[in-house]
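Notes to accompany the following structure.
A single protein chain has been omitted; all remaining protein chains appear in their positions.
Note that the chains are named A and B in the order they appear, and that numbering of residues resets to 1 at the start of each chain.
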Amino acid sequence: MMFSAAKGHKVVDTSSADTVGTVSGFLVEPSTHSIVALRVKKTETGEVIRWRDITAFGSEAVTVPRAGVVTDTDAELEALGDRARELVKKRVLTSSGDELGTVKDIDFDTETGALTTFLLDGAPDVSADRLIGVGSYAVVVRAEPHGS
Amino acid sequence: MRLMRTSEITQRAVVTMAGEDIAQIKDVVYAADGGSVSGFTLAGRGLFAGPLKEFLPWAGVSALGADAVMVRDESVLASAPSILEGSGGSAGSAGDVLGSQVLTEEGIGLGTVHDVVVSVDVTGGEYCDVVGYEVEASEGLGTQGQMVLIPLPDTMAASGEHLMVPSSVKDFVGHDLAGFGAAVDRFRAHLEDSRP
Partner (left out) sequence: MDWWGWLILVVVLLVVLVAAVLVIQARRRRGGVIIGSKSPDRGERR
């Protein structure tokens, strides 16, 4: 699924069938290139849901076992979300210092939360396993080896 | 191996592998003997930022690319070596090569330095050497006013005001960066051959 499609998904508590919030963003751990938590808004308690706490990420909504999985950010998540904020529209730099373009959208696996592909504006796709870091200035990816 | 003008390198962002722009390049510092780039002085990012105390040694550079200078993290920055503190480091002050006159050993002026050409190893880990100057030619070169590329030998004498080059350099002057690498190699081979 694409970040653009997943953003705005309702988060539904399966035990009560209530909507506990809406997905507003994603916190990504660069070393595993995976979503570690969802940022949620319009909730009663807290602002993030850890990926491991969700039941399923479906095409229409995200299901969670109980409303209590919505928590406040802790130090670990703060470090991932603070500078990184929005991945989409961030410039993409290779480890060789060349700019490839900006992130247009990101494809991820709804079962594991792992990012699969970065879709770039005006440049070829970048496989997410090339991700090295996400910062306030750029998304850094491993450079491709030079041809001939 | 890639040739670049130092004017493309100054003001370029210094970015960590974590994606943070921690500084921008201010001056390119090179050794007078051998022409190898020892590192860069830095300036802060942002409208109100000024020069930084820290120095980026060449050994700390992971890659010098078309759009950014990559470093592993902030720990590669060092405090500025004392050789730089006296020179001030801003354009036009003593020690800055830009605007200096290029002289042959016979005392003929070839022009004033408008830009400097460096040869960079693509991954940045191996070397970065000054290989030529782009000068605004004087009559000594016969092409008054034009921008030309002058190759440099491996060893040369330089001070902030006068840069000495062998007279034979006139036969290896280039006009664009594309063929200049070959001109530098030919010039240095010529110097080797003519060594007594």
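Note that contacts are C-beta pairs under 8 Å (C-beta built on N, C-alpha and C of every residue); 3 or more make two chains touch, one makes a residue touch a chain.
Keep in mind the model is a prediction, meaning the values are calculated, not measured.
Considering the whole complex, the hidden chain is in touch with B. Screening B:116, B:137, B:165 or B:183 for touch with the missing chain picks out B:116.
Contact with the omitted chain, checked across B:4, B:76, B:108 or B:147, is made by B:76. Within the whole complex, the absent chain has one touching residue among B:3, B:98 or B:191, and that is B:98.
The missing chain lies against chain B, touching residues 6, 10-11, 24-34, 36-39, 41, 43-44, 47-51, 57-60, 72, 76, 81, 83-84, 87, 89-92, 95-98, 113, 116, 125, 127, 130, 158-160.
Methods note: only the chains that are shown with their structure count from here on.
One finds 42 Å separating the Cα centroids of chain A and chain B. Those residues of chain A lying in contact with chain B across their complex are 30, 83-84, 93-99, 132-140, 143, 146. Listing the residues of chain B that touch chain A in their complex gives 13, 15-21, 62-70, 122-124.
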